[in-house]
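As structure tokens, the structure follows; a few thoughts come after it.
What you see is the complex with one protein chain gone and the rest in place.
Now for subunit A:
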Amino acid sequence: TSILPSSPTTGFSVPSAEKVDGFPRRSMRRARQRRSHSSSQFRYQSSQVELTPLPLLKDAPVAELHNLFCKKLQQCCVLFDFLDCVADLKGKEIKRAALNELVESVATSRGVLIEPLYPEAIKMISVNIFRTLPPSENPEFDPEEDEPTLEASWPHLQLVYEFFLRFLESPDFQPSMAKRYVDQKFVLQLLELFDSEDPREREYLKTILHRVYGKLLGLRAYIRKQINNIFLRFIYETEHFNGVAELLEILGSIINGFALPLKSEHKQFLVRVLIPLHTAKSLSIFHAQLAYCVVQFMEKDATVTEYIIRGLLKYWPKTCTQKEVMFLGEIEEILDVIEPSQFIRVQEPLFKQITACISSPHFQVAERALYFWNNEYILSLIEENSQVILPLVFTTLYRVSKEHWNQTIVSLIYNVLKTFMEMNSKLFDDLTASYKVDKQNDSVL
């Protein structure tokens, strides 16, 4: 879960839904269609300015450098129509070259970033990146299955993001100067861009927001609050936001730095935002990042364990087996780091749910639950509490071992039963005996 952007032109990973079964998915059919582009950059620009190339920054005498830098920033405020790919090629090239120079200059030379350049730089960035994202070309866009619509103006936009990132990372960067221009309004607009369908853009935004959070301390609380609002809107209003995974990734690294004892703001975030995020239809897209955040919270403060587990049990998927497997995965991650004293508090409801999963007719669900017994630490927890857990799971295990259609499940259950027998043979025999008596009584009735 590195926060650094991998290569900005990362290809798209194979959606996990494709691996589930052999049926051709919609995406397979769509793949043949051309990848669509969209842009909302070129809006309401009536008078198009003609650009003329400026002298190169590297050739400029030191006295002229800042002035030229400033002029280049201003030049880069002109926007171009990328949906018409042949329009004003000359202008586009001039801007691209200027952006490249700016990126290089801010990344390599020292002493370029002086105070008067801050407002110009932030203005150039704002003009280029802040825009109302275009409506999705595919109203039922499913990030798991469909190709995203890519931002048409990316050739320029990427360089602007690159410039912004280098700007923030420059050793000359002065938070005290930047905070006048990178303010709450700026951050809010930045956060709205996380809804971009273009994964390349979100990757940049993620790194940039992380840097902003790291360097501009005064904005931290505001950023957290606005992320909360985005998530709450996603959960309870729209069920649609493309950047949930990226925002969670940032939060994952933020949670790590929370002070102890946890502030009530942070606990509230866990209980009222992170846990309800598990109900989202599109959970699979950001589940890894979400589970990471949840585990971070637990490692920070073990007393939140019970909230987390009871919350997950409350939102346990009822019909979606794919999500059930994800929940089980998260439970295992949690159990991996749970404190034994906390385990005791939740073991009963938890193992009732696990038992229900074991008897699921969907073999992947049953299998995922049974894998818990392969985990050394979980096994030790079960062993310590076998007096409680064994009676909870025994009947189901016994019954499913006789009834399940899938051979793998049956043999896994035999292993689990064997483990129990070795763990606590007295209890095991008692339970077996009483099970048989019950069974006989049933058949008599």
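Heads up, the rule we're going with is that a contact is a pair of C-beta atoms (placed from the backbone, for glycine too) under 8 Å apart; a residue touches a chain by one contact, two chains touch by 3 or more; residues count from 1.
The rule is short, and it goes like this: contacts and distances are computed from a predicted model.
The chain that is not shown carries the UniProt protein name "Protein phosphatase 2, regulatory subunit A, beta a", picked from "COMM domain-containing protein", "Succinate dehydrogenase cytochrome b560 subunit, mitochondrial", "Integrator complex subunit 4" or "Protein phosphatase 2, regulatory subunit A, beta a". Shown as candidates are A:Gly91, A:Pro276 or A:Pro391; the residue that touches the absent chain is A:Pro276.
Here one chain is not drawn; of A:Lys58, A:Arg233 or A:Lys263, the residue touching it is A:Arg233. Touch with the chain that is not drawn comes from one residue among A:Leu54, A:Val127, A:Leu188 or A:Leu379, which is A:Leu188. Across the entire complex, the residue among A:Thr132, A:Ser176, A:Thr319 or A:Gln387 in touch with the chain not shown is A:Thr132.
Although one chain is not displayed, subunit A still touches it through residues 40, 43-44, 132, 134-135, 185, 188, 225, 229, 232-233, 236-237, 272, 276, 314.
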